[in-house]
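Just one protein chain is left out here, and the rest sit where they should.
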Amino acid sequence: MLPELFFYYNATVITVLSALVVTRSNPVHSIMLMLVMFFHIAALYLFLNAEFLAAIQIIVYAGAILVLFLFVVLLLNLKKELVTQIFIVRWPLGLVAMAGLLVLMFAGIKSFTLGPTGDFTIEKIAGETHTAAIGTVLFTEYIVPFEVASLVLLIAIIGAIVLAKKQIKT
Amino acid sequence: MELYTLIPVLPLAAFWINILFGRHYIKDNAHWISVPAVVASWVIALITLSDVLGGKVFNQDIYQWIVSDGFKVSVGFLVDPLTAVMLIVVTTVSSLVHIYSVGYMHKDPGYYRFFAYLSLFTFSMLMLVMANNFLQMYFGWEAVGLCSYFLIGFWYQKKSASDAAKKAFIVNRFGDFGFGLGVILIFLTLGTLHYAPVFGSIGSVAGQTLNILGTEVDLITLIALLLFCGAVGKSAQIPLHVWLPDAMEGPTPVSALIHAATMVTAGVFMVARCAPIFSLSPTTMAVVAVVGGVTAIFAGTIALVQNDIKRIIAYSTVSQLGYMFLACGVGAFGAGIFHLYTHAFFKALLFLGAGSVMHAMSGEVNIQKMGGLKKYMPWTYWTFLLASLSIAGIPGFAGFFSKDEILWQAYAAGPLGKFVWVLGAITALLTAFYSFRIIYLAFHGKFRGTEEQKHHLHESPKSMTLPLVLLAVGAVAAGWVGIPPLLGGTIGIEHSDKFGAFLAPVVGHPHASVHTHAEEWAVMGLSVLLAISGILAARYCYLKNPELPVKIGEKFKFAYRVLWNKYYVDELYDCIIVKPTFWVARNIIVGITDGKIIEGVVNGVPAAIGRFSESFRKIQTGFTHHYAMVMAFGLLAIAIAVFFF
Partner (left out) sequence: MVELQWYLYLSAAVFTIGVFGFLTRRNIIFMFISIELMLNGVNISLVSFSHYLQDPRGQILAFFVITVAAAEAAIGLAIIISVFRNKETVYVDEMTETKG
């Protein structure tokens, strides 16, 4: 009973918070709500035996990306946001698209069945700790995508600097 | 073994170095790259010759060029007696012309370019003669044509030069088309392009016929005739001879190397190389002999009345090439190659001598405006005289042995042979006459040019006279390797001379019917007599009675006009090919196909697309949400499609 309760609590909070996030008029509020939501997602990850991902969910998303958003929001002058229209005129169309997708997905999920299971069992994770288990896979089988990901980050760093720096008049 | 590969590679390397670095770095030092490369090739060619004389035959693929299912072509080299002779001719003349050009092209703005092209030409020609398959020969064949185009149009600022280059290229296209078809037909028939299997198995298809538009054509005859088409174009035989005299617009060393000694003889070389194919088709052999004989006399008569020193020599070249084909046509391939080999020396010498004269006369080419040059340029005069004696066929000189060999083989080859022998004998008379016409008009008598030209007259620099002297040695002595047994030369197999015996393994030897020594003496005596009378006639006409030729010209006005206008062949081509082509181009291509159809389509399609897109661009509102919405509903549509169907 307790695991179900834990899940239902988290699921409710995540859904409600995400609905709030996209409807707030003040971006700072929105980002703060998102932070809380991310903690709940991390909790779900822990519940799913993914400690490493729970950790990076908090470190990267909450610690880095959201802080970046916050910086940008504070950098721009957004007083207008509080008084202006926050949705486009035809926002019901977006609602229709959302509802359609949701219905389709729910209908699809209903008939979903699992395939054959692998050998990444709870016992194995418990034996060598989750981070070591994931790291072994990441640095052996997925070493090339891992290196590519590092290149992507490097390019993002350089790109962000180039885009955001003040144009020097020559 | 690998040493042979260096023969073509060295000139190629020189070409690349000169063309890449010539403009900015090498400039006037281009000859320091090209000359050593070509001389080194010559040295290796000498080594090759001594190998071949020792009985070695080299036939090896170096590199797999094209592999496509059953079609395999490699770059390979065949070194046999025929190749060895050609190697000596090409590298010797090429080296001397390279050296000559150092003086002749001095101070020309395109100095590096000239040496680059000369080296490229040498490479191409060597690839042509060393090939061991038809496609590589075709490559060399086209590459020499390309270099010829570059070099004829070397002074491209001059309209006449670029026109002549285009003419040479286009006229050669006619012949090369036939040659290309011949090569394809060989592949279709025998499934390979290598010489050895082709010549080995060509006999097995003898008698097979091919149905072309309802007529049965003998397969081998067709192949041989198509190949001969290429030879006719490249070696300037009737009816494709028109480009060679115009090619004289190029620098004189080019005329000497390409349009006298090497490229134009490629046709003869090819016919000799394909001797096993030609020998199987009596029809083609007769065609070759008659085309050769008629060209010889045709070009010889035109040369009688021309005044441009280079054009006279050019027509003389056409005439001598006719001789070579005449020899091939009667089955005496060895004699044809022998004449090719001696001709290379004395004709290159004549051209280089003419270049030396032009150098002294500030570019003047009209022999009527020369005269008395003997005094001013003794080296040029004496070497030119030796070359003329050689081409006229005076006993002891190179030309005598080869020409006599051809005439004798023709005489000995049956009724058709007798006919072409008559043509050849008359040509011998004409040759002697027009060669000495140049000597007497240009070098003897009084100077007829302007005072300024007279003041400027001088002997050419050492770099130009040295090749003249070396070539003169060749013009005199080159024939001594083929002294006929009748005159005490070494006897090879079946009455042939030493040179013929050397080539016999490749080209075979003619099956001459039995003739007495008396006949052979008579034929030889007659040709010597004709040569001497030609010289004396020229002396009588141009030295003793200078007004006589004018009188003769007036008396036979019609004949003179016809000869002066080169039998109106150019005008004929202008009427039946050039004018109709222009008419079609202007009225049909420009007016209808290009103007209406192609431009209609080309302009119409974008206009239609423009109108169409004009209405569609309104979709692009620039509002990001519109795009996002379209994406979302598109995704929805796809999901629905996947879900329900």
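The letters A and B name the chains in turn, as written, and every chain counts its residues from 1.
One rule holds in what follows: contacts are C-beta pairs under 8 Å (C-beta built on N, C-alpha and C of every residue); 3 or more make two chains touch, one makes a residue touch a chain.
Quick caveat: nothing in here was measured; it's all calculated off a predicted structure.
**Q** Which candidate, B:Ile212, B:Ala518 or B:Ile619, sits in contact with the chain we can't see?
**A** Only one of B:Ile212, B:Ala518 or B:Ile619 touches the chain omitted from view, namely B:Ile619.
**Q** Could you please point out the subunit A residues that touch the chain left off the display?
**A** 3-4, 7, 11, 14-15, 18-19, 21-23, 27, 30-31, 34, 37-38, 41, 44-45, 48-50, 52-53, 56-57, 60-61, 64-65, 68-69, 71-73, 75-76, 78, 81, 84-88, 91, 93-95, 97-99, 101-102, 105-106, 109-110, 112, 114-115, 117-121, 133-134, 137-138, 142, 145, 149, 152-153, 155-157, 159-164, 166
**Q** Mind listing the subunit B residues that contact the chain we can't see here?
**A** 617-625, 628-629, 632
Throughout what follows, only the chains that are shown with their structure count from here on.
**Q** Using mean CA coordinates as chain centres, what's the gap between subunit A and subunit B in Å?
**A** The mean C-alpha positions of subunit A and subunit B differ by 79 Å.
**Q** Give the list of subunit A residues in touch with subunit B in this complex.
**A** 88, 90, 93-94, 97, 100-101, 104, 107-108
**Q** Where on subunit B is subunit A touching in the complex?
**A** So the residues of subunit B touching subunit A come out as 625, 629, 632-633, 635-636, 639-640, 643.
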